[in-house]
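First, the structure itself, so that you have it in front of you.
The complex appears here without one of its protein chains, the remainder shown in place.
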Amino acid sequence: MAETPTRHVHFPGMDTTVLGADEIIINMGPQHPSTHGVLRVKLHLDGEKVIGSECIIGYLHRGVEKIAEHRSYQQFAPYVDRMDYVAAVSNGLGYCEAVEKLLEVEVPPRAKVVRTILTELQRIASHLLWLGTHALDIGALTPIFYCFREREEILKIFEKYCGARLTTHAFRIGGLQYEVYDGFEEDVKRFLADFDRKIDEYEALLTTNRIWVERTKGIGVLSAQDAIALGVTGPVLRASGVKWDIRKAFPYAAYDRYDFEIPVGSNGDTYDRYLVRMEEMRQSRRICLQAIEDIPSGPILGKVGKVMKPAPGEVYHSIEAPKGELGYYIVSDGTTQPYRVRIRPPSFINLQAFDTMVRGHLVADVVAIIGTIDIVLGEVDR
Amino acid sequence: MDAVVEFLKPHLLPLLWAVVIVAVLPLVAGYIVLLERKVMADIQARLGPMRVGPHGLLQPIADALKLLLKEDIIPANADKWIFWIAPLISVTAAMLALSAMPFGPVFQIADLNVGLLFIVAVSSLGIFGIVLGGWSSNSHYALLGALRSAAQVVSYEVAVGMALVSGLLLAGTLSMRKMVEAQAEQGVWFAFLVPVGFFIYLVAGIAELNRAPFDLPEAESELVAGYMTEYSGFRWALYFLGEYTAMIVVSGIGTTLFLGGWLRPFPNVAAFDFLDYLPAVLFLALTGYCFYRAPKQPVPIQKAVMGLFGVLCLGITAALGWAVTLPAEAVARAGILGAFWFLAKVFLFLYSFMWFRFTFPRYRFDQLMRLGWHFLIPVSLVNVMGVGAALVLHRQAGWPLWQGLVLGTVVTLAVAAWLILVRQRRPVAAPSAGGEV
Amino acid sequence: MVEQFTFYFFAALAVISAVLVVTVRNAVYSAVFLITTLLATAGIFLQLRAEFLFVVQIILYVGGIMVLFVFVVMLVDLDVALRQVQFNRQKWVALLVVLAVAGQLVFALALGSEALGLPAAAPESLEPNTESVGLRLFESYMLPFEIASILLLVAMIGAVLLGKRQKPPRSEA
Partner (left out) sequence: MADEPTSKQPEKRPETSEGQPPARETSAQKPAEKPAGEKPVPPKKEAPPAWPKPLDNEMVRRFRQRFGDAILDALEDRKQAILVVAAERLREIAEYARDEEQFDMLTDLTAVDWPKREKRFDLVVNLYSFPRNERLRLKAAVGEHDQPPSLAPVWAAANWLERECFDMFGIRFEGHPDLRRILLPDEWVGHPLRKDYDILQQDTAWVRENLGIESGQ
């Protein structure tokens, strides 16, 4: 392997030139089974205790924002799927809605509902992947197979709908490109019908398991104040006790039509984040159940032209992606290409809280904490 | 010449058993691996190995061939000699421990009068294979795995020892054979007399084996593969062989001391004599299944292999059936049926090990140590005292033994409950100020 | 004949590896040879029909103490150890002392050779010595046994106290 480029290690507010007798610096990643991709973590340890950390990222940087400036609005849409590649549908939704806002186009209700269903299914799929890998990191070998079994069903629905399983490019600016396939409702209903019992199954394995509780309770505590100061969003924020979800705060797609709860934790530890995400899956199921019953008929694409030239100006639009607030800040100069696309990646900003969460814990907890933030390096590095 | 024959004569049968064990064990270990993969697949809602042979039945052989043919890589800065010899230590220690294991009233290499101590002593040597292998690899992951392993095994050996003592007090002997005989005499398996001791043995035994949920020395999400990280090919296979043999050893000790060894359930109750027919019936069913499935295999060779396994099962059925027809006092009958029951109980242990592995998450190292030192060891000490007190009451004051043992168990459980409560009162890391914003 | 062969085999093994323990430069090798020495000693116990001692030797010394030894030795920086001078200048003096002690021993042995001829225990009739060791310890030698235990306990507590790190005064809440 090529020599990793040397980077100056720097722990803010800490003199690293002089190490105490028991202090060592160890390096985790970028090739490591539990860093969920090419994350590199430098840990400053006192014995086994972490007293400082630094995340070194950028190994997967592809310059997505730069590419956006050189593609037309439609051309850029598939690129966003490659950021959080385990929740491509959510990325696509965020981008499409942002451009629609910029264009001031209204999306037909049928498209909105189908978008909601697919996005919620994607949230379930993303959380399932998180649960499986997180449990695997903590040493539970079995949940990942159960999770993949259900995720497979969701991916099959995606595949039938748009032909792709992972990087779906499911939506188009202005609505949908494809009408739902015959049997879409039945497929979704069949999946949702017994998914609740499947969640019970995962919970039976973990929720009250003594070892699981010992490994997650009180680990990686993030207070509400810290979470807000660090800009943390999504399940991580909610587990710290802040009841905030963009689906409720600024309803987009068709979320204002459905009943659902926002699960909140109280301790802000890894266990609470686990519970919050489990409950979110149940709520996503609830949304889908309501949505699938009543898909309005009508057109699926709003009034957008083949050439998109938004009026000059700018817009910020964000959605509640599975990992947190996924925002797009798009500046238009009136041409067919965006002048600037800024993506606010939830993983990137949530990962910044890692240092706060990990201090004072043991090395073995680092793995649990990386898992609980639920990062995707494609999105962190863009 | 005669003198030599005379000298060798008493050693011939043990020698035969030893050869059988050494020859068959790798195969058995291979099939335990297959079993583990199948059990894992079953728990994880999938099929497991299905390609090599019908239902993957030839997978172990394919694996063994592959491992034999693989390049033997020794890392550049490794300590060659120790790297070379470490896996051998593991395997040798584990196999040596089998030499005092009674697989039945007949099938035992040597019945030592310190049998149990011998097994414990020899199997504790296996740790050197792990520690030295980890050190010689010249890799941080391997070294950390080795260190964890050493600390863990030394800690849990105390709990294992204490749990064994609670059974030993009841048996009144260290000889493996006499332990089983003591259970036959008292008419009850010691697992029911000292349930706490049995439980502690089970937990600490898993920890001694470095198996999940105590598999920190090879925790793949933290240490890649622990002490085995740098090993490959046949040397790696030797570690595996050692590990699975150690599983058999731990299961064997547990079976002998707590589950009545080669005795069938209710050995002294004539009403349960029909259980003697169970082994033969079981294997007959297995034979039937094999022959039933054989024509349904897709490829001729798979049909043949399935048929072959059917014939194998038929052979075992015949042996078991023949044994049942023998008079009760025949050596062969006791030997064959005893071996069946012993292996069945060992299988029970192995299955539970696998079951735990695929159900539980992994402990953190400090939690593991705390569990060992703060919970298992004190509880096992109290348990030993309870058993001792029960014996004294039985012998001096004439109490029925079971009353004393129930009392001891109740006291032990009370202590355990107290320990758990104390542990839970420990403050959890700084709770955050939550609340809605 | 077999008896003697076993004895000399184990004795030679013990002596050779004992010498290697001090002459080998690598600390881990030393530990390995120390293990061999202890195992050979255990073998001699077994040859003397002291199976309890044999097993206890392995469990305690090899399985317990030596694991901890190896544990510590592995953490030693071997490169430093290799560069250090293995024997200091007093080695000749030490050799002289060793020779003197050895001479004394040989002299004493030669002098009292007839007293050494213990009656050989009949191997088959020897009773299982786990019980006899236990009875001796808890009946005839109860007091020394208990004193030894208390001594060990005190040593253990002392070691724990010494090993316990002084906690710095907590500054954070």
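Labels A, B and C are assigned to the chains in the order they are written; within every chain, residues are numbered from 1.
In the analysis below, contacts are C-beta pairs under 8 Å (C-beta built on N, C-alpha and C of every residue); 3 or more make two chains touch, one makes a residue touch a chain.
Quantities reported herein were computed from a predicted structural model and do not represent experimental measurements.
Trainee: Using the touch definition up top, pick the residue from A:49, A:101 or A:286 that touches the left-out chain.
Mentor: The single option touching the absent chain is A:101.
Trainee: Going by the touch rule given at the top, which residues of subunit A touch the chain that is not shown?
Mentor: 2-3, 5, 7-8, 10, 12-13, 57-58, 61, 63, 65-67, 69-70, 101-105, 226, 228-232, 242, 244, 249-250, 303-316, 318, 325, 327, 329, 331-337, 339-340, 342, 344, 348-349, 352, 381-382
Rule of thumb we're sticking to: only the chains that are shown with their structure count from here on.
Trainee: If you average the CA atoms of subunit A and of subunit B, how many Å lie between those two points?
Mentor: From the centre of subunit A to the centre of subunit B is 44 Å.
Trainee: How many angstrom lie between the centres of subunit B and subunit C, each centre taken as the mean Cα position?
Mentor: The computed centroid separation for subunit B versus subunit C comes out at 31 Å.
Trainee: Flag every residue of subunit B that touches subunit C in the complex, lowest number first.
Mentor: The contact residues of subunit B facing subunit C are 79, 82, 112-114, 117-118, 120-122, 124-125, 127-128, 131-132, 135-136, 143, 146-147, 150-151, 153-154, 157, 174.
Trainee: Give the list of subunit A residues in touch with subunit B in this complex.
Mentor: 33-34, 48, 135-142, 145-146, 149, 205-206, 209, 211-212, 214-215, 217-219, 221-226, 228, 240-244, 264-269, 360-365, 367
Trainee: Spell out the part of subunit B that touches subunit A in their complex, as residue ranges.
Mentor: On the subunit B side, the touching residues are 40, 43-46, 212-213, 215, 219-222, 224, 357-367, 428-437.
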